[in-house]
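Only one protein chain is missing from this complex, and each of the others stays in its spot.
Letters are used for the chains, namely A and B, taken in the order the chains are written, and counting of residues starts over at 1 for each.
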Amino acid sequence: MSLTTDDVNKIAYLARLGINAKDTASYTENLSDMLKLVEQMSSIDTDNVTPMAHPLDTIQRLRPDKIIEDNQRDHFQSIAPQTEEGLYLVPKVLD
Amino acid sequence: MQWETVIGLEIHAQLSTKTKIFSGASTAYGAKPNTQACAVDLGLPGVLPVLNQEVVRMAVKFGMAIEAEIADYSVFARKNYFYPDLPKGYQISQMDHPIVGIGHLDIEVGDQTKRIGVTRAHLEEDAGKSLHESFHGSTGIDLNRAGTPLLEIVSEPDMRSAKEAVAYMRKIHELVQYLEISDGNMQEGSFRCDVNISLRPKGQTEYGTRAELKNINSFKFVEKAIFTEVERQKEILEAGGSITQETRLYDADKDETRSMRSKEEANDYRYFPDPDLLPVYISSELRAQVKAELPELPEAKKQRFLNEYKLEAEAANNLASSRPLADYFEALVKTSGCTAKTCSNWVSVELSGALNKKNLSITQSPISAERLAQLLQRIADNTISGKIAKQVFEAMWSNNDSADTIIETKGLKQITDSGAIEAIIDKIIADNQGQVEQYLSGKDKVFGFFVGQTMKASQGKANPAEVNKILKEKLKR
Partner (left out) sequence: MTMHTKTLKQLSQGLQTGEYSSQELTLAYLNRIQQYSALNSFISVTEAQAIAAAKQADALLTAGNAPLLTGIPMAHKDIFCTQGVKTSCGSKMLDNFIAPYNATVVDNLNAAGMVSLGKLNMDEFAMGSSNETSFYGTAYNPWADNTVPGGSSGGSAAAVAARLIPAATGTDTGGSIRQPAAFCGITGLKPTYGRVSRYGMIAYASSLDQGGPMTQTAEDAALMLQAMAGFDPKDSTSAQQDVPNYSTNLNNSLQDLKIGLPKEFFDEGLNNDMATAIETAVNEYKQMGAEIIEVSMPHLKLAIPAYYVIAPAECSANLQRMDGVRFGHRCDNPEDLNDLYIRSRGEGFGTEVKRRILVGTYALSAGYYDAHYIKAQKIRRLITEDFTKALESVDVIMGPVTPTPAFGIGEKTADPIEMYLADIYTIAINLAGLPAMSIPAGFIDNKPVGLQIIGNYFAEAKLLNVAHQYQQVTNWHQQTPKGFE
């Protein structure tokens, strides 16, 4: 299956990924090639196969409901691009 | 054309755990911004989620209470979208294997009982909060709430009116508190709901196109939002238009709903199983344990109140609607020596009235069941009358004294000494010969006048039964 540059732009927006307009064509080509590779999967019938989500054939371990974290706000916010009064700042969100 | 309204609800109940669903950070409400957001909640590079055992137990409890199928194994999935209050760029939720499957709940509308289907209930993490005020044109993000466990309860589109929707929402609200899995605090956002609404011509079986009203956190607003949205859709349909499937916001100030385009664009959530988490197995041990812990549920309690205490339906319903209220009532019945009916009246009328006036819940009552029981004991053993008891109740409300102390210090003990009562009555008869004649000539109503005068003269302390008895003798025709 081949993608169009329009498809790539839509996917890039879904992923909030800026792509230079001059590179769109090469991404489109790369992605089409990757999808061709991926489509080799259809060469075999897998109707009766159970999907394998995980290599570990075991179950989720559960954690006791006990507080083990303390306030490290200043430590964590020391690496943040923009904060004020303990809040992370982003451009105004309109709803 | 006649339209039928079709409503389905998605209720988000915050589970009352101590820690987050996937981290050991506190969920306490009201902390300073971002002081309860740990590395996992912030979605820092490299962190991983580990599931809180308590949320699993709570979800199973809920499932059992609505007689739902509990999944043998349940899977967490990532729901992908970008939003600043969603630190990882995905919400850990459930898609294909929710922990609770098909169940149901009965609601009462008028004197009808209606069964509402519950499609599923699944676990997920809450997002943080965006604060739009000040910050010179920026939005501030507080991630304390990020990772708080939510149970999303999805109903079938079984409701046909705002009344039914509110009744269902109240019933779920009542239930999660009964099960002690959520505090149900709507002001703090612990209980909120999305409403799916569509209209169809009466008689048609297919559903119309629906709109989803997001994040409504009061019963009143749910009702108003539904009215408003139904009117909007009706207008469009009757003008020959069609409804767009979309997410809308209910603005309570303007009483209108409006489209949330910003949320629409990113509608491709790309769900897939979260590879950081493994399937959760609900063991038979856990099922048995939860089943054993399951409290008597509102419906069963109501039936028991009807049978055991012979209460009126309305009183039984009201008392059974809240677990602490029901417990209070039953404590009174057991210790006060009064009839269930008297206890029910005191809880539903006096106590509830006083609590409502002060906007308090039963758990915040200044008068404990133990204290009130002593007061009712004094009615039962004829120390005071019901009327005086109300006076004592008021005094108990404003201080911590026991009923006995108040009766004693205020001298409210009932006069049961027939000699004393006789003396009062003799004086009243002597002073009111006109009324005596009226009574003797057949005007029965005048008897009440003598009772009233006697009670007044005794400052309410005369035993009413004794007063009746003596008056009847003295005024023998």
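Here is the rule we use: a residue touches a chain if its C-beta (ideal position, glycine included) is under 8 Å from a C-beta of that chain, and two chains touch if they have at least 3 such contacts.
Worth saying up front: this structure is predicted, and the values here are computed from it rather than measured.
Asker: Specify the shown partners of the omitted chain in the complete complex.
Answerer: A, B
Asker: Which one, B:28, B:44 or B:440, makes contact with the chain that was left out?
Answerer: B:44
Asker: Would you indicate which residue among B:16, B:35, B:80 or B:458 is in contact with the undisplayed chain?
Answerer: The missing chain is touched by B:80.
Asker: If the hidden chain were put back, which residues of chain A would touch it?
Answerer: 3, 7-8, 11-20, 23, 27, 30-31, 33-35, 37-44, 46, 49-56, 58, 60-61, 63, 72, 75-76, 78-82, 88, 90-93
Asker: Using the document's contact rule, name the residues of chain B that touch the chain not shown here.
Answerer: 39, 42-51, 78, 80, 82, 84, 87-90, 141, 268, 270-272, 275-278
Throughout what follows, only the chains that are shown with their structure count from here on.
Asker: Help me check something: in the complex, which residues belonging to chain A touch chain B?
Answerer: 14, 16, 53-54, 56, 58-69, 71-73, 76-77, 82, 84-95
Asker: For chain B, which residues are in contact with chain A within the complex?
Answerer: 17-19, 23-26, 32-39, 42, 44, 50-54, 56, 73, 75, 82, 84, 130-132, 135, 137-143, 249, 260, 262, 266, 268, 270, 273, 275, 277-281
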